[in-house]
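Reading through the structure tokens given below for one structure.
All protein chains but one are shown in place.
Per-chain residue numbering starts at 1, and chain names A, B and C are given in the order in which the chains are listed.
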Amino acid sequence: MAMLEVTNLHTYYGNIHALKGISLTIEQGEIVTLIGANGAGKTTTLRAICGLVKTQGGTIQLESEDLNPYKAHQIVYKGVSMVPEGRGVFARLSVSENLDLGAYSLPDRKTRDADLEKVFTIFPRLKEREKQIAGTLSGGEQQMLAIGRALMAHPRLLLLDEPSMGLSPILVESIFSTVKDINRQGTTILLVEQNAQMALTIADRAYVLESGIIAMQGKGSELLEDPRVIKAYLGGQ
Amino acid sequence: MSKRLFAVASLLIVASMLLAACGAPAAATQAPAAADKVIKIATQSPLSGDMSAVGVDIKRGAELALNQLGAPLAGMGFKVELAPFDDQGNPDTGVANAKQIVSDPAILCVVGHYNSGVQIPSSEVYHTSGLANVSPANTNPKVTTRGYPEINRIVGRDDVQGVVGADFAAEKGVKSVFVVHDKTAYGQGIAEFFKKESEAKGMQVLGFEGTEEKANFDALLSPIMAANPDLVYFGGMYGQAAVLFKQARAKGFQGMFMSDDGFDSSDAAKIGGQSLIDGAGTYYSTVSGPATLYPGTAKFITDFKAAYNSDPQPFAAQGYDSMAICLKAIEDAAKANNNAVPTRESVAKAIRALKDFVGITGTFTFNSIGDPTSAKYFVIKVDSADPTAWSKNSIAETLDIAPPQ
Amino acid sequence: MANFDLNKLTQKIQQGVWPIIITLAHLILGVTLVYLNPRSNLAFLLMISSFLSLYALKTPVLFKLVTGALLALVIIPVIGVRNIFYLEVIFQISVFSALALGLNIVVGFAGLLDLGYVAFYAVGAYLWAFFGSQQYYVLHFAPGTQPSNLPFLLPSDMFYLFIFLAIIAAALTGILLGTPVLRLRGDYLAIVTLGFGEVIRVLANNLDKPLNFTNGPQGITPIQKPPMPPAFVDIFNSVFGRFVGHTASVADMYNVMFYIYALVVIIIIIVVTRRLNDSKIGRAWTAIREDETAAIAMGIPLVKMKLAAFATGASFAGVMGVLLAGSRTFVSPESFSFMQSIGVLTMVILGGSGSIPGVILGAATVTILNLQILQGLSLYLSQLRQSDAVIPIINFAWKNLSNQLDPAKYQRLLFGLILILMMIFRPEGLIPAKRQKRELASDKVEVKG
Partner (left out) sequence: MKRLFSSINIRELLRPIGQLAIFSLGSAVILSAIVLLLALIMDKTAVGLGVLARFHVSLFTYTLVNLPQVLIDGLTIGFVYAAIALGYTMVYGVLEFINFAHSEIFAVGAFVGVEILIFLDGLGILSAVPNWAAFLILIGAILAGMLASGLLAVAVERVAYRPLRGASSRLVPLISAIGVSFFLQDAIRMTESLTTGQFNRIFPTFGNFDDRLKFGELPMGANMITLGVSIKSIIVIIAAVLMLVGLNYLVNATKIGKAIRAVAQDRTTANLMGINVNYIISFTFLVGGLLGGAAGVLYALKFTRIDPFVGFFPGLKAFTAAVLGGIGNITGALLGGIVLGMLETFAGSYLGVFTIGAAGTEYKDIFAFGILILVLIFRPQGLMGENVSQKA
């Protein structure tokens, strides 16, 4: 049973046909990445999965359960967490309040302290800044906070939208290795990335999106060597 | 899209109107026979908005009078109808209504208005078409000082009522007053004349303040308490006056309160309660006679309550009397016209020709500009904090005063 | 009727000579009915609505102009003098159209919500009320205590000069208020203008001491009207007298005169707004309305442009104020309440914010609703209540209907409902502005490309 199975997904923005029949599968424990040019529909796919975009045709199934009837805030309760593009931290709340909001979907707070410890071991920087207002954090710290916050919800499937955006190469490196760590501890990850090189390196499998359809798919390492991918996304000659 | 919609709409309007036009003559033929004997009397008062409490009751008073006193005209074969208009307390609406009223030849008399600001421009319209107007509530001198033969009122003028109050205060030995008014044409008008007369009688006017505030008089009360006058006078309606008096008493003011005929409502006792009785007590001047002098008033209150399930507001009784005067004048004019529908001019003349017409609020004869000659003015003392005993309040003084010419 | 096809029908009536025929039929029918039933509200509505046919149907421009002019300048005055109530309704429609068109510049074009628009109206009205009356001589008298038989301060033909002075005074007031507050965000501005409207009303109510400028709540009266050339009355009577049915009095002709003045103001506003709208200023307003941040980025001087809109809108209100003072010969603070501001705003929103024909339609609808329909329904109900009629099916006697349910009493309720429903179902109004449509269309193209 696949963790997530998307079949023939269609969405529209007004009259614009944004996703034209996307199908993809994510198995338990995998890191899968979606790469593609700007406007190819990567973010739309993520937003459709977590319920922020209405689908018009096709199914999204999480462990064989159809997600279509659920609204965005209900899907969180199903174990899907998303780290949105541009991080979306609550700038006027403190770091610890942001993290608490991550655990909003959990019924009681018995595990809160343990969860917090866990996030702080992954991102020690956040512990130092626990009382700080999130808006005053650096870009990298905000990205850590966004990921940590998503983890507070105990997700089975973590959706990451452009975690490398606007970060220095060193930070990107560290974020990606953290993502890999999170995955090793058992969280399935769907990663959308502009930085195809990095994404393909850590991903088990990858899909290439072009104008709303899946143009290619395969193992991360294979796609890294595919000439078409190199030409289009890896800046090769 | 919208242009298309309108095009279709106008086509449909034309089509339906054509049909209606074919049907109309049939309806029109039978109308005149009955319409000949229809007489309408219009009322204009604010029926909506925040002044409608009083405005609606002016209309109801008139309606009650029409129902109770319409018999003589009905006996002469007339069907008398009420045409109530809502002036919204707004001069624009009042003038438009006035023009609608004068363009309906069946309307022979108008009872209205509540706001002098509406009455003055609207009566210009009545005047141009000779339509009689009896005002139940407008105390502004300008209503009649323009000298129009159609415009009458049955209430006292600001310049008299203020004087009555001040004279009474002087008799009571009041040495100093603080005058407050509600910043309406009515309240301020009375207050100005009260102040003028008080100064003339040698009283000290310690303050003269206007306020539109309806609830929180704390800020106003500080200077009043500091001045500690013998009398606080309020020119305006009971809704504000009673609240002010209550709050003043609560702050420890022990002097006398006085107000005008806008205070004449049992709700004043409901709001003010015991604070009206405490200290040197509460008085109000009024042109409408108390039940003891005018038995009609008590009956009016009972009838009004039976008909509308609420106590009459100020000027409801005046609305009743204004309508009664209209009815009587139309009856007189119709008799003079061989029981045919009289002209507007003759109705207006008939009102001025009335001699000692006995209403429920007084006995009326109109002078050459439409003020009641020697209107009776009363100063009434509030005797009980119980609202149901309001009509049993005692008369402290009765005055017959002719209005200034 | 089963296959009723709206599109086909509209196409058909927009083709060939049909539009001209329908328009003329509408007009002639309306005028005839009004002429025959001088007091029928329905007939009057039919006649007035022929402006809609004139606007909506595809007829040659010359035809539109000639018919429109004939209707506005000949037929309406004649019908109006025949029944002065109609003239009053039309006069108020034109006054409120002018006010709504002025507010439309502020709300519709520049997107600034002004909840105190009547303040500028008041400035114009009180300007002429003070100088065109005897008020100058009673500066030292308390309201109500002044002597009578005072002279007027200025001759009555100064009225025309004061129309121009009112433009300046109202525009200056607009700038005075606008300069500090136009930096604020839209909804703050709305509340501040609301407060300002109240301030002007309270000032009008209170400036009777220490010097009596406004005569307080009693209001200023009499105010002079501009002189009426006697020839005007004579000519009207000799040309149209037999159509009217009675000789027109000077008072009637004053109504016609003020109606025509209001019409002139409307035409000037339309020309000015059209000109402005097609100019750099108009484009700047659109930019500000659509996206303030982007407008700043484009180098648009925000405060200056907003002030321009504010002052233009204000000046038109000022002119109408002078007309009001002259036509009513009476001005009091009651005419400038918050309710009045909301009424004008309702007209703009209902008709179509930013759309000139829409705003006029809105003004006409609200005025007719208020003066004719609601009052008419109340009168009708009151007649029913005085009769022995019974509602058939439920067997309910009209007599027993509570008179708390008079439609005329629920104007606010209706205004409120109109505002809510329009915002939910048709925020762009009855006749939406054309420019917005164009923009939406171009948006789509851009995205597709």
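By definition in this document, a contact is a pair of C-beta atoms (placed from the backbone, for glycine too) under 8 Å apart; a residue touches a chain by one contact, two chains touch by 3 or more.
Since we're looking at a predicted model, the values are computed, not measured.
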{"item": "Touching partners, among the displayed chains, of the absent chain", "value": "A, B, C"}
{"item": "Residue touching the undisplayed chain, where the options are B:Gly252, B:Pro295 or B:Pro404", "value": "B:Gly252"}
{"item": "Sole contact to the chain not displayed, among B:Asp104, B:Glu212, B:Glu345 or B:Glu397", "value": "B:Glu212"}
{"item": "From C:Ile28, C:Leu139, C:Leu161 or C:Val199, residue that would touch the chain that is not displayed", "value": "C:Val199"}
{"item": "Candidates C:Tyr188, C:Tyr380 or C:Phe396 - the one touching the absent chain", "value": "C:Tyr188"}
{"item": "Positions on subunit A where the hidden chain makes contact", "value": "50, 52, 71-74, 76-77, 81-82, 84, 88-93, 97, 100-102, 104-105, 149, 153"}
{"item": "Contact footprint on subunit B, counting only the chain that is left out", "value": "48-50, 52-53, 176, 183, 204-216, 218-223, 225-228, 239, 242-243, 246, 250-252, 267, 270-271, 273, 308-311, 313"}
{"item": "Residue ranges of subunit C at the interface with the undisplayed chain", "value": "107, 111, 113, 115, 180-181, 183-188, 190-192, 194-196, 198-199, 202-203, 205-206, 209-210, 289, 293, 338, 342, 345, 349, 402, 404-405, 409-413, 415-420, 423-424, 427"}
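Everything below uses one rule, namely that only the chains that are shown with their structure count from here on.
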{"item": "Chain centre separation (subunit A, subunit C; CA means) in Å", "value": "57"}
{"item": "Touching two or more other chains - residues of subunit B", "value": "none"}
{"item": "Residue ranges of subunit B touching subunit C (in the complex, touch as defined)", "value": "2-4, 6-11, 13-14, 17-18, 20-21, 24, 28, 47-49, 52, 56, 60, 63, 81-86, 88-93, 95-97, 99-100, 102-104, 115-118, 120-121, 124, 128, 140-142, 145, 158-159, 183-185, 187-189, 192-193, 195-196, 210, 212"}
{"item": "Interface residues, subunit C side, partner subunit B - complex", "value": "6, 9-10, 13-14, 19, 22-23, 25-26, 29-30, 33, 37-39, 42, 46, 49-50, 52-53, 55-57, 83-85, 87-89, 92, 142-145, 148, 202, 205-206, 208, 216-219, 221, 249, 251, 328-330, 332-335, 337, 339-340, 370-371, 374-375, 378-379, 382-383, 386, 403, 406, 408-412, 430-432"}
